[in-house]
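For this depiction, one protein chain was excluded, whereas all remaining protein chains were kept in their positions.
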Amino acid sequence: MAHDVHTHVKSQTEYEYKRRRSANEMRGQLTTFAIMIFLTLIAFTAVYAGFSPNLVVPIILLLAVIQVILQLYYFMHMSHKGHETASMFLYSGVIVGLITVLTFVTIVWW
Amino acid sequence: MDLNTKYTPQSWPDHPENSTLEGKNKFVGFWLFLGGETVTFASLFATYLALKNKGPSGMEFTTQGLFELPLVFIMTMLLLTSSLTSVYAMYHMKNYNFKAMQAWLMVTVLLGAAFLGFEIYEFSHYVHLGFTFNQSAFSSAFFILVGTHGAHVLVGLGWIILLMVRNAKRGLNLYNAPKFYLASLYWHFIDVVWVFIFTVVYLMGVMG
Amino acid sequence: MMKGIKKWRLFSLLTALMVFLSGCGEEHLSTLTPAGQVGRDQLDLMVLSTAIMVLVIIVVMIVYVLAIVKFRRSKVGENVIPKQVEGSHKLELIWTIVPIILLLILTVPTVVSTYKLADVSGMDTVDAKGNKTAVTVNVKANLYWWEFEYPDLGIVTAQELVVPTQEKVYFNLKAADVKHSFWIPAAGGKLDTNVDNLNKFYLTFDNPSESLQDGVFYGKCAELCGPSHALMDFKVKSLDRDDFDAWVADMKASKEETPEGDVAQQGQEIFNTSCIACHAVSGAGSTGGVGPNLATFGDRNRVAGFMEHTPENIKAWISNPEKHKPGNLMPEPKEINNGKDFTDQELTALTEYLMGLSVEE
């Protein structure tokens, strides 16, 4: 197996382009972060506001799912290519996990 | 891989985390591990949900009586922010800026440690109330779920610190870049789990 | 021609199977000789699924035998390179769809009887006077013995369940210590007795059990529960409704019986100092005994659920329970008899007394 990495020295423009691109991406990450904080705030206030749990529970669960998707796809770069296997296995785990949770809240009693 | 190769920002690859075979293997292997971790935590959550508020007859502890949101909110903010700082660290890693990366990791570690400190405070508070690990099925399930997450935070901190120390002199290379990257993935995953903990355990808890 | 052979084979195999099966069941114990509707439903499912499975096996075996007979190298030739066939969509489709059809045939009765057998709504029906119409038994499984309480009738017994025939008998199942499982093979499938919840189901019995080899059906614990799990047997007596009502009345009346004869009376005294703390001797009452209720002891078919009902075995049991049922909770004589073993004479007296405990005339 080829263990030596072929180092490729970028030209100045290439390099600057790359720097700019990742700086842009980093700004995107900041937005993601802001959204996450915002979602958290909504979740906490929704609970504080004291609406009926039947309403709030689905909402905060949904917010949590959105927030996790942001983490996974942006902070953990799952949106980048090369993550096909990664996401396949992660989702398989999620499916198994969901089935587990589902049974435990339905057919485990008392 | 030749370790003696010295990189410059210009020659540093775009994806240092998986530009070697070892890196690729680690990268894929770690994601698979996270898939397994998902199932681990799902099992813990499932058990917690099944045992929530269950205890010996006449138990006075309930999620509603026990949990206090302000503390949880602060903890959540700390952990979320630490997630962002580790993104910054990886940003500088990709730019081959070792010093900045170490600095951001340092911030991450501090935030994580603060989080852990609050968690320890919270646990000891419960223990003082008499809500100990052995008190009921509910307490066992609670401490195991949240404690397992806490243990992950601890391991994450240890891991990042170890990496920072061992590489302080070596600097960045293609042998340790994947390790930094994985540590940050791990850190994000801890945050993912926490999002569900604060939602399912605390928020849904105070609502009863 | 080919088809004819297949049919003939199927038929002969099935008959052979049936002969084999019917030839070797003990009527009081075998799942193949159902005592009531529940067992029959389950046997029907058994026969249907067996038929499907035999069909599957036959098909597989035909292809299999032909393949290994026709295509052995000694026949085909040493140096032949067979055609490297990639596959066949048509065949794949056939052996996907045919099994699906077979499974659907099995699925329908499966689902139907799953719901049917789980229907315990009849448990709570009451007649005009507000009395429960059906017999309900609360089964409590203890480490190696069974308690049967009839909450609506105010009686309780142990080790030998008594049920009426020709009607649904409902059960509430629970374990007192660790998990067990309640199984009367001839009457129908089992249900677990968990420690943390109540399970409910019903069974039916067509005929009185009198005509059976021992006059009773055999019941088993089917869930590993400790060293003597194997010995946690119980017996079931089915009586027609009149006899059952009579038995219930006798049970209710079984309060204070004075034993007949000196020996038995002496036995009662010993019993009252050593054994009464755990064993009740009256059938009227409710659950809660530390040990099995002995009101019907004299009528029983077995000692401790599995030993033949002889005076020798009763003595053997009392003088050393641990030897016969390892891990059971009955104290050794020394612990209940002022630190001494029972003498032969005392054992005889106890036996006499116990044999006299009877509600049946």
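Read from first to last, the chains carry the letters A, B and C; within each, the first residue is number 1.
Please note the rule applied: a contact is a pair of C-beta atoms (placed from the backbone, for glycine too) under 8 Å apart; a residue touches a chain by one contact, two chains touch by 3 or more.
The rule we apply is simple: contacts and distances are computed from a predicted model.
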With one chain of the assembly withheld, which option in "Spermidine/putrescine ABC transporter substrate-binding protein", "Dihydroorotate dehydrogenase", "Phosphate transport system permease protein" or "Cytochrome c oxidase subunit 1" matches that chain's UniProt protein name?
-> "Cytochrome c oxidase subunit 1"
When the whole complex is taken into account, which chains on show are touched by the absent chain?
-> A, B, C
With the full complex in mind, choose from C:G188, C:G267 or C:G283 the residue touching the hidden chain.
-> C:G188
Identified contact with the non-displayed chain, of C:A222, C:L239 or C:I314 = C:A222
List the chain B residues touching the unshown chain?
-> 1, 3, 21, 24-25, 28-29, 32-33, 35-37, 39-40, 43-44, 47, 50-51, 54-56, 59, 133-141, 144, 162, 166, 170, 175
Residues of chain C in contact with the chain not shown = 20-21, 24-26, 29-32, 39, 41-42, 45-46, 49-50, 52-53, 56-57, 60-61, 63-64, 66-68, 71-73, 76-77, 80-88, 91-92, 95-96, 99-100, 103, 106-107, 110-111, 113-115, 117-118, 175, 177-179, 181, 183, 185-186, 188-192, 194-197, 199, 218, 220-230, 233, 306, 326-327
Can you name the residues of chain A that touch the chain not displayed here?
-> 1-3, 85, 89, 92-93, 95-96, 99-100, 103-104, 106-110
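Keep this in mind: only the chains that are shown with their structure count from here on.
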CA centre of chain B versus CA centre of chain C: separation in Å?
-> 52
So, in whole Å, the Cα centroid of chain A is separated from that of chain B by 14
What parts of chain A, by residue number, touch at least two of the other chains?
-> 110
Mind pulling up the chain B residues that touch chain A in the complex?
-> 1-2, 5, 7-11, 13-15, 18-21, 27-28, 31-32, 34-39, 41-43, 45-47, 49-50, 54, 69, 73, 76-77, 80-81, 83-84, 87-88, 91, 94-95, 174, 185, 188-189, 191-192, 195-196, 198-200, 203-204, 206-208
Where on chain A does chain B make contact in their complex?
-> 1-5, 7-10, 12, 15, 18-19, 22, 25-26, 29-30, 33, 36-37, 40, 43-44, 47-48, 53, 56-57, 60-61, 63-64, 67-68, 71-72, 75-76, 82-83, 85-86, 89-90, 92-94, 96-98, 100-101, 103-105, 108, 110
